[in-house]
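Dumping the structure here so I can ask a few things about it.
Only one protein chain is missing; all other protein chains are in place.
Our next item is chain A:
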Amino acid sequence: MYAQMIKTARSGVKNREEMSDQEREFQDRIDRDEKIEPKDWMPDDYRATLIRQMGQHAHSEVVGQLPEGNWITRAPTLERKAILLAKVQDEAGHGLYLYSAAETLGESRDELVRLLHEGRMKYSSIFNYPTLNWADIGAVGWLVDGAAIVNQVALQRTSYGPYSRAMIRICKEESFHARQGYHAIMQMAFGTPAQKAMAQDAVNRLWFPAIMMFGPNDSESTHSEQSMAWKIKVKSNDELRQQFVDQTVPQIEYLGLDLPDPGIKWNEERGHYDFSDPDWNEFFDVIKGNGPCNVDRLKDRVDAWEDGAWVRDGLLAHARKKSARTAAE
């Protein structure tokens, strides 16, 4: 998802006998669906795992602005441009909510940004794919934000209060993202044959990267168990992926586009769509840094940070001078 392959600080789940009294009391609170708040006692591994997950989630929001920002100046109409601008601005806000949530655990935003820039933290694999044309922008809003919503709706019930509140706020804004994307794709799918072909091409290229967003299959997802026990994660990767496929297939059909995976088929017995696995080797390769855009994305982030340094420093110097002057008066 926006947070993929988060390594829980330990492997396996602690059973009650292994827990200290404090840990047992903590687990009981989680099991009663009580929210954990910043100043509450929490196991070190819970804190570390959360910082990693919220940090990666925040980085994804911010890096996710790049593939879309790429098309702001080339949007087909002024209205689409204004809409895309508002969406990309939302993503900056979402990044901020999540950095703020991570900061409640004592990790500063600048520190998280530094770890990202040094390649020691990651962001979602999806943003290492390019947006080649306008149809991709529609498909990103519809499929990528659509996948994010599936994950984030579940995370509204996550056990850490500030994370849960950030998710609730983000979900409210996110449906605008998915709808504007689908609306843009609708116009193309119902447009000229050339436009329809572009829409089809975008769906074909982005489908597998989108379903990769949920992370590896549960059988391969070795670090999930403790996160599930702590309700840092609420649903498993495969559960969320199935939910996304089930809701998206009818949307593709409505557009009159071909399904991007010949393996997609309604399974009467399961009551769900069957679908093909994405190429997991590609997924792991992208995570490792070898996707089509990894190098560019990170470079753009680092450049933006460094190019903006004089603004940050200047405003801070001004603020300090002003408060020194007020103190002197």
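Throughout what follows, a contact is a pair of C-beta atoms (placed from the backbone, for glycine too) under 8 Å apart; a residue touches a chain by one contact, two chains touch by 3 or more; residues count from 1.
One rule holds in what follows: contacts and distances are computed from a predicted model.
J.: Pick, from "1,2-phenylacetyl-CoA epoxidase subunit B", "Tryptophan synthase alpha chain", "Serine protease" or "Sugar ABC transporter substrate-binding protein", the protein name that UniProt gives for the chain of this complex that is not shown.
T.: Result for the unshown chain: "1,2-phenylacetyl-CoA epoxidase subunit B".
J.: Looking beyond the chains shown, say which of A:Ser20, A:Ser108 or A:Asn217 touches the absent one.
T.: A:Ser108
J.: Touching the absent chain in the whole complex: find that residue among A:Arg74, A:Lys265 or A:His318.
T.: A:His318
J.: In the whole complex, what residues of chain A lie against the chain that is missing from view?
T.: Contacting residues on chain A, toward the hidden partner: 37, 39-41, 86, 89-90, 93, 96-97, 100, 103, 108-110, 165-166, 169, 173, 312-313, 315-316, 318-319, 322-323.
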